[in-house]
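Pasting in a structure now, in structure tokens, and then I'll have a few things to ask.
As you look at this complex, bear in mind that one protein chain is not there, while each of the others sits in place.
Think of it as A, B and C in the order they're written, each chain with its own count starting at 1.
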Amino acid sequence: MAAASGLKPILKGLSFALVGLLIGAGLGLLFTSLTNRPSTEPVIVLGYVFALLGWLLGVGLWDAWGREWVGLPVQGEAGHDWRRFFRFTTDHKIIGVQYLVTFVVVMLLAGIASVLMRVELMAPGKNILGPNEFNTTMSLHGIMMIAVAVATIIGGFANFLLPLMIGADDVAFPRINALSYWIIPPVAVLLLLTPFFGGFDSGWTAYPPLSVINAHGQLLFLLAFLTFGVSSILGGLNFLTTIIKLRAPGMTWGRLPIFVWSIFAAALISLTATQFVAYGLLMIILDRVVGMSFFRASEGGNPLLYEHIFWFYSHPAVYIMILPAFGIALEVLTHFSRKPLFAYKWVVGAFLGIVGLSFIVWAHHLYTSGMPNSLHIPFMVTTELISIPTGVVFLAALGTIWMGRLWLTTPMLFAIAFVFNFLIGGVTGIFLADVPTDIQLQDNYFVVAHFHYTIMGGEIFAIMAGLYYWFPKVTGRMYHEKLGKVHFWSMFLTYNVTFLAMFWAGIQGMNRRVADYIPDLAGINLFVSIASFFLAASFLILVYNLVRSWARGTVASASPWRARTLEWQTSSPPPLENFPHPPVVVGHPYDYGVPGSVHAAPAPVGGGSEDER
Amino acid sequence: MNRHALIVLLLWLLLAVVGEFLVVRLAPGMFPVVAAEEGEIVDNAFTFLMILAVPVLAFVLATLLYSLASFRSRGTPSQDGPPIHTNRPVLFVWFLATIGLTALMIVHPGITGMRELADRADREPDLVVKVETMRFGWRITYPEQKINTFQELVLPVGKHVRFEVTSLDVLHAFWVPAFRMKIDAVPGMVTTVHATPNRTGGFQNDPNFRLQCAELCGIGHSVMQVPVRVVEQKEFDAWAAQQSKLARRSN
Amino acid sequence: MHRTELPSKMRLGFIVFGVLIVIEIIEYVLGVNMKGGAWPLLAVLAVIGAWPIVQYFMHFTQLWRREE
Partner (left out) sequence: MVEATASHPVHDRLSINRLGLWLFIISDSFLFAALLSSRFFLQGVHRPAELNQPLGLVISIILVASSLTAYRSEMAAAHGDQRGFRNNILMTIGLGLLFIIGVGVEWREAFTHFPPSTGFGTIFFTLTGVHASHVLSGLILLGIVLFLGRKGRFTSGSYWGVEGAVKYWHFVDVAWVFIYPTLYLVS
């Protein structure tokens, strides 16, 4: 009974979505009958668009927002128990938890997909998945992990922490924030439905013409990705505005915690570049549904257009993933080395430099695509230039650890492992940026290993560091330190064994996205598969630790790490209004070891009280 | 400070020397068989990049390992570390090193390697092979010999070959692992790639002699491959003659 | 912004409108009559046309200029 009332907004959203689905599908049928195009795709598109609108209105958009637009008073939400996590709430901390939990679940699902793939690849020939099933599994693994990589930090960590770290009471647009979360569940539903619509065998990159001619599952994927893009744009907009406008008094640009800077940089990319992938996906949808000719060669269409548009987003997108990971890693390294962040200003400059460069490197994904050879050298040069700002980040990491008082807790171990893994990811990136070597390595397991080193070894390790580091702040309880260390060592070792072996497979000529391979590669593939099973198992320790500690961990103090940044200056978990007395920032966040230095002082009582809601 | 730095320096040198030794000793045996002059350029570039990468890896590894060993605190640290905010000489050296390395790898093997490959591409080919791809097969045409086949790619050794690649349906990619050369097959477009096979061999003896699709094209992607055979010119001529006879007979 | 009189604001609107109309007609004449190579000129004219809208209609500088 209680559960039903708690899930009321979701049930309402679902029923509205059903109504929308029927209306949209009806319109779609009307459209197909008028245009004599015998196709189910317009029905899917319109049905989905209306179902999405229905879902959003039902789940809370109408009550919290829509009513205002027709001149009615809005209805607020209430509740402090578990039900608040299932509502369209505007509290950034709840939205942060919603994001984090959602994407940890998505990560585990995508992890299961990867285990299925590795079972299939254990031996040549068919093991458990047919070719189409394999391709769908591989594509689902790809897009779900991309979503995890894009949204876990910006959506989860930044939502929970960024307003706290800059001393604000919420983000700039709390309702847009809620909207950008509640847009995500339909994405997950669509993706999980793709196997029932014939799957999609195009990978997450969805290159046309393949993605124009294959099963309806592809269309579901395109709509899902497009919807996710909308969420990503809204998130970027929200964080930029929040950082620019809502900093506490005294929180100058030079005093922003490095994590906030990294989100600022990533949000710039997410705000702008995402429009390009949205347009790329729209082109495929138009080709499929309305029969346009973006990619039909006989009408002057050209698949290279999609590749350019797609990578104009998707290369900067890896910096949406990795910049916040730099932020988390540097944040953790600083606090657990008990030393100021080395070369803070240079790191900020490096972040912004990476943002700038990220927009002019995209065509290094296209060295073997048949684009004009004259473009090879310019893109090779810009791509390799990225190693200079990235080098600054490494210098900062090493300079911070140097001579510190290293407190080797679980988050610190993950942050150090991040440096190691990302180093390998970065160095192998050079091999792919250089045209001569890339001609051989393009679309090869070397690429697979490389981007897993940057995204998994880099970002996911940083996410792990962040999960453990901020766990007491989010839940008010400590995680189990011993289990955390067991998780770290098992994950670190199995991870490296798995993916170092993949470099070898790539050099030996294993090309990527294949369900089958020549028998000569059987040994290395069996090795990778077995290692990957252990890697997958290590996540069970994480899940057990998180669930157990959230339920029964020891109660955490406000600042268990004695860290200086603002989120630790309020209770764990923080109250609804974040700071009982709005803080005033008076010093740098990382001045460890500077005698008498203070980052923030609570505002004088008289000044603060009138601002409380 | 100086003592720490000195130890890291020595550790770095040690790791770097061992690493370079391993690269130089092991690199030649790392790669699968290479059967084209262009492939050797690619492998040399790869080896050179490994030689460049080793000192970088060794430096970060030495610093990390030494810091972990000597700066770790037992339990909760009771006091903070020294408040070092930045260090101009270190930054200067670091920028010098990263900019220098970046410039080096752009010039060599990046630009020089590309130049070598481009020079070969400009050369007049001894043989032109047209490759049309479709899900999930290859139609290989020898215009001069007026033959075509779906079965295998046969090439004479020592001859500079230009492949003119196009696709009849979706994106594919022409890739022969033993040649290290790759180019996408794009519908509506002819892309070219070159190879000069310098070693005879065939798929039976070495699976790297295969023409493999390297761009995801659907359910048959992983099995979209045909054998490659590199033979002496005489043998190639005989094969071509036999093929054209077969073609006439079937007409 | 509230300080200046409404009529002068309205006059400004008409001036911007007039400029835009002139630009569009020039563009049209160029586009219809030039056989090729018109696009760089058109690109410049489009930027010149977009600027007054952004500046005077959308008050772009409002973003960093504090009013009142």
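Assume contacts are C-beta pairs under 8 Å (C-beta built on N, C-alpha and C of every residue); 3 or more make two chains touch, one makes a residue touch a chain.
Predicted, not measured: the structure shown is a model, and the values here were computed from it.
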I'd like the shown chains that the missing chain touches, ordered by label. A, C
Per the whole complex, from A:Tyr279, A:Trp504 or A:Trp550 the residue touching the absent chain is A:Tyr279
The one of A:Ala168, A:Ala206, A:Leu256 or A:Met464 in touch with the missing chain is A:Ala168
Residue numbers in subunit A that touch the chain omitted from display: 68-71, 90, 168-170, 172-176, 233, 236-238, 240-241, 244-249, 271-276, 278-280, 282-283, 286, 290-294, 299-302, 305, 308-309, 312, 582, 611, 613
In the complete complex, the non-displayed chain touches which residues of subunit C? 1-2, 6, 9-10, 13-14, 16-17, 20-21, 24-25, 27-28, 30-32, 34-36, 38-39, 42-43, 45-46, 49-50, 53-54, 56-58, 60, 62-63
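Following the convention adopted for this analysis, only the chains that are shown with their structure count from here on.
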Subunit A and subunit B, separation of their C-alpha mean positions in angstrom: 31
Just how far, in Å, is the C-alpha centre of subunit C from the one of subunit A? 40
Which residues of subunit B touch subunit A in the complex? 1, 4, 30-32, 39, 41-42, 45-46, 49, 52-53, 56-57, 60-61, 63-64, 67-68, 71-73, 76-77, 79-87, 90-91, 94-95, 98-99, 101-102, 105-106, 109-111, 113-114, 116-118, 169-171, 173, 175, 177, 180-184, 186-189, 191, 207-208, 210, 212, 214-223
Touching subunit B in the complex: which residues of subunit A? 130-132, 135, 201-203, 207-210, 213-214, 297-298, 301-304, 337-340, 342-346, 368-370, 373, 376-377, 380-381, 384-385, 387-388, 391-392, 394-395, 398-399, 401-408, 416, 419-420, 423-424, 427, 430-431, 434-437, 439-440, 442-444, 507-509, 511, 513-520, 591-594
